[in-house]
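Only one protein chain is missing from this complex, and each of the others stays in its spot.
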Amino acid sequence: MGLNKKPELMPEIEKIRADFPMLSAKVGDRPLVYLDNAATTHKPLAVIERIRKFDSQQYATVRRGSYRMGEWATEMFEDSRKKVAAFINAGDHRQIVFTSGATMSMNLVAHSFGRKFIGAGDEIIISNMEHHANIVPWQLLCLEKGCVLKVIPITDSGELIMGEFDKLLSPKTKLVAITHSSNVLGTVNPIKEIVKKAHAAGAKVLVDAAQSTPHMKIDVKEMDCDFLAFSGHKMYGPSGIGVLYGKYEVLESMPPFLAGGDMINSVTLARTTFAKPPGRFEAGTPPISQVIGLGAAVDYLSAIGLDRISAYEQSLLEYGTELLGKIDGLRIIGTAPHKAAIISFWLGAAHPHDVITIIDQDGIAVRGGHHCAQPVMERFGIPATTRASLSFYNKYEELDQLAESLKKVIKVFG
Amino acid sequence: MGLNKKPELMPEIEKIRADFPMLSAKVGDRPLVYLDNAATTHKPLAVIERIRKFDSQQYATVRRGSYRMGEWATEMFEDSRKKVAAFINAGDHRQIVFTSGATMSMNLVAHSFGRKFIGAGDEIIISNMEHHANIVPWQLLCLEKGCVLKVIPITDSGELIMGEFDKLLSPKTKLVAITHSSNVLGTVNPIKEIVKKAHAAGAKVLVDAAQSTPHMKIDVKEMDCDFLAFSGHKMYGPSGIGVLYGKYEVLESMPPFLAGGDMINSVTLARTTFAKPPGRFEAGTPPISQVIGLGAAVDYLSAIGLDRISAYEQSLLEYGTELLGKIDGLRIIGTAPHKAAIISFWLGAAHPHDVITIIDQDGIAVRGGHHCAQPVMERFGIPATTRASLSFYNKYEELDQLAESLKKVIKVFG
Amino acid sequence: MSYQSDLYQQVILDHNKNPRNFREIEGHSNSCDGYNPLCGDKINIHMQINESGLIEDIAFSGSGCAISKASASMMTVNMKGKTVADARVMFEEFHKMITGVMEPQPGAHHLGKLTIFQGVREFPSRIKCASLAWHTLVCAIDKTGETTIE
Partner (left out) sequence: MSYQSDLYQQVILDHNKNPRNFREIEGHSNSCDGYNPLCGDKINIHMQINESGLIEDIAFSGSGCAISKASASMMTVNMKGKTVADARVMFEEFHKMITGVMEPQPGAHHLGKLTIFQGVREFPSRIKCASLAWHTLVCAIDKTGETTIE
């Protein structure tokens, strides 16, 4: 290894950067160096313009079988569903439920699947590296139902201790809710193995893919998971849109969650019958323009190719890890061999909050805090980390800038 | 009265129409005549451009106290909250909860307030003119909790029978959930009186304002309601965004509903404490760009003035009612003296579904169906209505076109 | 494309105004309630099928638009005297025709006068109106009792 820039992995990087208007933004007088991609990603013009075009030339409400303008909008809307299905290799597009975000997708499973199929004494297994969105819904469910939350511990490098998972699994396990990739540690978990074992124990598996869909090829058929949740805004799409993939027969076994228009077949004041999935779970007017925009994001990512994106981001990760590793007193949190391009660290002298304020003056945007993953902080005995999370639109030079700026921090606090 | 056009009520109508790119859309070779505003409204350039600008020059995630880009975005985001608060005269902006839509707002109340404060034998009063979004959440709640749903009947003209409401009210009543304005009949209900009586009986009141916020000045302080729910996309804002107003002390008494990031104060794997409202009810990354866009919509409406909007729309309503009333065999459903600019009708010879297909050929977009309000259909003994719902961007001439086109329908089915 | 020549042809308008077999069959052997939740249409089919699978009688009731009513009316006219097996074949053919999967060349199918519905393919939101009665027919044959097209 060594400090090895491999720009040949993304030769058109400048062309790509030009696709993202935000990447030429300035913070004060400094160009923005955006390294907070795990929080949210910027949108390519293709997405911004798709939404604008839809809103100004094609806008209508959907799914109400009406005039042609509405039919066309419905067609585009359902077309996005098919694109998303193809993107994660879901096959049948009726397995794609549109939600308002990954958080909502997981809450949907907790309320609909959870409240129906998980009872007193049953167990749900999560891990020590989950985002709050994949912890709190289960805590609330267990408070209500009397089920028990079990936690797969993690190693010092930030990997699941699979042997402990094996021990936690039992006939009581009804659900394993696990992140595909940790938003703090970067760790990519062995989902296929987890699903296989969980299924053998009779449990369903929900995968929190909020951090993986933007960065690696997802194949739900190969994973064989029962649910997969993710957000549009983390994969270069609009805010306000998320996805819940669910196996059709599982979705079909679930009661509705939110109630309102479009999720019913017939309503009388006495009795109501419900639509089939995905409609059953899409009450009310959906985020129409955002669904259209998500379709454009999927097209954009597919055109570049997830394999190329992964390869380039891995090279950025390797470079950044080496580079930051050389900084005195900097401790990287999350060193699993199989990880996404996220570098969390603890900088002895300076608290993450101070780090971000100082490097922000250089135009560098990274996150400092607990990243909505407090149990990870506890596990590593630190209150917070500073996190640089990378995208295929980042450059090696931006990591150089980060390293330089961190050296200033050390000088201030030295 | 008489067929009286009063263009002087909106002298700048052509300027206004030019603000809405969709209004110059074509359906085939015909200009779009958009009369389906109760389903969804088109967006002025001010909204479309605000979103585009935010997404391309100002985008960042919010509420995570971080680099300046994120602080600025948070400021704009919270500024929208203040704008929305002012728009409905809410006072304290912490009483504005952002949701994904009116449907979600009502579900939030059902799950959080409802599941905590409404139990077996308690009663919820709704009316016979509710949208499914204000029926089904309560049906599901009552199925779960054993509470009882009571329904205020309506007269042949489509008004609430207030004497019956008085009889339904009792100490058992925990909630009155009522629409401000019916999406089928147009009826505007006497909310102030309802709230007064409900409060006297010890019940809280939720107002479904999805159909009123775009058309009349809303003053929650004057109404004194406990909750008010509405959607961005019906008030010239983006899709994917809604609002729940709640009195602060009521919101504060409620447990969280959706769980995830940002709605908590601290999470351990054992125990979690929750944030104060509105944060408590805004789990996960919010619909950031849509909140910003909603702020722009509020600005746009306020600049024109809700009073002028109401006056002009009332004149359109009067004109349209007269005009369509002259058509042979056309029966208007919903003839309350106090109604919003919605004209639902039943055209003897032709089923609404046939009506919309035929007039769609003339570029006219109206809705045909049950409008997610099947109990209204049952009440009037019809399977569906055709509905023209008007906006301040409509013109008298568009109503003339509708009338002409309906005459063609009659010729076909005569 | 014109709605008058393609969709609302005289025959269809006539069946809408004067639907055939618009009644119930007392003591029917088969029945089904069909719903189209999108537009609220309801079609109820009653059938009398004998032991050898012959459709001796068929009737419909309910409410719906001109397309769904005319489609139901013409279907019942065509079904009487056919076998259950014939009915299934025609359902398939009809469905393929209105969704544009099959061109209704003369002689290549069993639809006869029902080809009048081919114009529906130009009006995607109306396809379900034309097919509701047919889905309900299959449901009645299968004795499922209730069907919903979404």
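Think of it as A, B and C in the order they're written, each chain with its own count starting at 1.
By definition in this document, contacts are C-beta pairs under 8 Å (C-beta built on N, C-alpha and C of every residue); 3 or more make two chains touch, one makes a residue touch a chain.
What you see is a predicted model; the values in this text were computed from it and never measured.
Every shown chain that the unseen chain touches in the whole complex is listed here: A, B.
Only one of A:Met10, A:Ala350 or A:Leu399 touches the absent chain when the whole complex is considered: A:Ala350.
For the options B:Asn4, B:Thr155 or B:Asn265, the residue in contact with the chain missing from this view is B:Asn265. Note that of B:Pro153, B:Pro190 or B:Gly279, the residue touching the chain absent from this view is B:Gly279.
Contact with the undisplayed chain is limited, among B:Glu71, B:Glu164 or B:Glu378, to B:Glu71.
In the full complex, chain A makes contact with the omitted chain through residues 350-354, 357-358, 361, 368-370, 374, 377, 383-384, 412-413.
One chain of the complex is left out; on chain B, the residues touching it are 63-66, 70-71, 75, 264-266, 273, 275-276, 279.
We take it that only the chains that are shown with their structure count from here on.
We define each chain's centre as the mean of its Cα atoms; on that basis chain B and chain C are separated by 38 Å. A straight line joining the Cα centres of chain A and chain B is 32 Å long. Residues of chain C in contact with two or more other chains: 38-39, 125.
Contact with two or more other chains is made by residues 64-66, 70, 264, 266 of chain A.
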